[in-house]
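The excerpt is restricted to a subset of chains, each kept in its original location.
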Amino acid sequence: MAKVTLGGIEVEIDEDGFIQEPDKWNKEVAEDLAKVEQAYPMGEDHWKLVNYLRDYYLKYEIAPPIRMLVKQTGLDLKTIYQLFPGGPAKGACKVAGLPKPTGCV
Amino acid sequence: MADETPLLDELEKGPWPSYVKEIKRAAKKNKASKDLLGIQELSYKDRITHWKHGGIVGVTGYGSGVIGRYCDSPEKFPDAAAFHTFRVNHPAGWFYSTKALRKICDIWEKYGSGMTNFHGSTGDIILLGAPTENLQPCFDTLTENGFDLGGSGSALRTISGCVGKARCEWANIDTLDIVRDFTSEFQDEIHRPRWPYKFKIKASGCPNDCVAAIARADFTIIGTWKDTLRIDQAAVKNYAENGFDVKGLVVDKCPTDALEWDEKTKTLTLRAEDCVRCMHCINKMTKAIRPGVDTGATILIGSKAPIIKGAYLSWVLIPFIKIEPPYNEIKELLRKIWDWWDENGRTRERLAELIERKGFKTFLREMGIPPVPQMIYKPRANPYVFF
Amino acid sequence: MGRTDIGPPDYREMLPDVIKKNYGKWKYHETPRPGVLRHVSETGDEIYTVRVGSPRLVSIDFVRDLCDIADKYCDGHLRFTSRFNVEFITDSKAKADGVIAEVNKLGLPVGGTGNSISNIVHTQGWIHCHSAATDASGLVKSVMDELYDYFTNMKLPAYVRIAVACCINMCGAIHCSDLAIVGVHRRPPKVDNEKIIAQCEIPTTIQSCPTGAIRRHPDPNVKSVIVREDLCMYCANCFTVCPAMPLADPVGDGVAIYVGGKVSNARKPPMFSRMVVPFLPNNPPRWPEVVDVIKKIVEVYADNARKYERMGEWIERIGWEKFFKLTEIPFTEQHIDDFTHAIETYRTTTQFKW
């Protein structure tokens, strides 16, 4: 798998650009990923989403269901797609450094 | 890249049209198709797939419609290393003008492998194999030309219906218009996954169910009628006189014994209250028997493939309902179902599985639908009743 | 950014004039010959439909060939069926004959109507899917070459609908087909402890298993899972949610055969297909073992069923014990259900045949 430089450090990513070394994720990595996902510069709502995803994942080891995401962040799906044109799964989860979603989100 | 495909070559022989010939045809003009041929030959040799798991790619603003796919040997097959597919939504009934079809071919010649499925088994046009960088331009060109993507992921999937009133005398509902109307209404649900899992809607014009709606749609709409089927006795007589065995092939095969045959007068009598509208007599005596005129649909829910709890067939939710534009009642019901499912469903739990887990009774209560015996084959045998 | 959410073209723009005019007015139809339908309208109009077999997986040039014919005979329109066949609709018998001549020139069969074996509903297989335990297109080709005549004539007792799915996700209505060929694994997943943490959600992976075979890795330092192999029945649902649990295996994978399903409500209600062969090896390019069994079943059915009796109706009438006897397919312990509703399949009567 490819290695790329994100946030100044070298990180392994898969073909879809999801990072393969979850421990290396940080704010800067996120911002560089956001560039790829047309979600840069990241505003408050971007971070709200990304942080929520990340916290949820760290707590439960899974990505939250969309319904939960919408309810908890107060951002509706339309807005989420505006913030992350790739959508919650391809866009926001990638930026949040989560494993590539297979089901929910 | 493979020049020698001894295994696949075997599949050019024989009378049935050969997909291998088709790939070779595309491969002549297109490198990705050439690599596809090589990958397929390798799979035949190794007896294993050479596609990697998953892939999450897409087009701007959509969460669905593209299936990401990467080859596990990109070094050998660089031109098919990324080989994503588009699910392009079809016009209801799979009718096309050649103009529209040619347009798709041209677009796909430009951006993709030149290989397609007409159609995928949900009903989409499958444009098979484009590299990541072509996804967005290809999509933009598709929409410019009036086409849009279908569903994938935990979204509403491409809706389909039988040929219906366009070419069938038995359509009790306008399946094509239902597909068109619902597809427009639910564009957001199709393109932006949001639920615990996929959701499918299919509509057949009569109980023959030519799109297998009862076997593979969470929400199944099947046309039927409430009054009595129509028998043209003169035409019946005609059948009998032409040697058709009305008694043996129709009357005796009626599942409820609702028909009676008078061999002397060559008349066919129906005990209307016993007819369960199975279509058999109509199917076999097309010129003599027709559905009734008080038409509408039976709504059934829940069918799906085996993952996880085993396969389901759809079962009756609403025995009879009028189906007329703007279809508000059905749309409201759908939204209510989605809401309940979304609120209660676990990840990857299809509607039927959720209903089974929570109890059909609970579902009926939530939907405000009164229980009727038509919903079941038979009442419970166990005494484990909640009061 | 282009337009979004426009939906597919309106079907009304895609209909030939004769259909627009007679929309909803069809009165009856007949099948003058295999592959040709004649629909007559209340208006007196009539149309001829020529149904043509397609491999489904086609090149754009194939589609262009079809367009050429449609332009010539069908007012520039055509349609596809729910089983991937192509339908050319014309307003005269003569034009229909023209279509037939042209498609035959292209090597395409006309048929699939009435009591025939229509095109096989199938899936991606090794052509495009990561889940595939077998190929789909190759199986279809091999089977249809053998059953070709059943496509072009209508001599079977009733409809025979075949489906192929390359794994038990069963894309298609395969679980309700007269004959279903399904790719199956026979080896438990091999957990890749390296990849799993980056690629999978552990709880989702554990929850995905219908038999509860997946547990957390006993060593809490290893963020991974283990599989209790005795509980695994190779459904690959774990693999679907977790790429780090592959099951595919050249020897373990192969094909199972199910029979007796139906979808239509005509006569008997819809039925599930049921397993008659638990496993046959993947033997590309032509899967001879699979083709033989399918052919045998079709022939026994053709010889024994009554007119208008679907495969499942026939078997229900004669009994499964007789089916196994007639087809000479060995009965094994795998045939006996042991999943959730297994008990409902046990014979709770002394009624059976020897």
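Some points to look at:
A, B and C label the chains in the order they appear, each numbered from 1.
Quick note on the criterion: contacts are C-beta pairs under 8 Å (C-beta built on N, C-alpha and C of every residue); 3 or more make two chains touch, one makes a residue touch a chain.
Here the structure is a predicted model, which means the values were calculated and not measured.
Overall, this complex is built from protein chains in the amounts A x2, B x2, C x2.
Following the convention adopted for this analysis, only the chains that are shown with their structure count from here on.
Chain B has its Cα centroid 34 Å from the Cα centroid of chain A. Each chain gets one centre point, the mean of its Cα atoms, and the points for chain B and chain C are 12 Å apart. Mean C-alpha positions place chain A and chain C at a centre distance of 38 Å.
Each of residues 52, 54, 60-62, 188, 347-348 in chain B touches at least two other chains. Taken residue by residue, chain C touches two or more other chains at 204, 240-241, 243, whereas all remaining positions touch fewer.
By the touch rule above, chain C contacts chain B in their complex via residues 1-15, 19, 23-24, 26-30, 39, 47, 49, 53-64, 66-67, 70-71, 76-82, 84, 86, 89, 107-109, 121-123, 125-132, 135, 137-138, 140-142, 144-145, 148, 151, 168-176, 204, 207-208, 210, 235, 237, 239-241, 243, 246, 248-251, 253, 263-268, 270, 272, 282, 284-286, 307-308, 339-341.
The part of chain A that touches chain B in the complex is made up of residues 15-16, 18, 38, 62, 65-67, 70, 77-78, 81, 85-90, 100-104. Touching chain A in their complex are the following residues of chain B: 52, 54-58, 60-63, 68, 70, 82, 132, 153-154, 188, 192-197, 342-343, 347-348.
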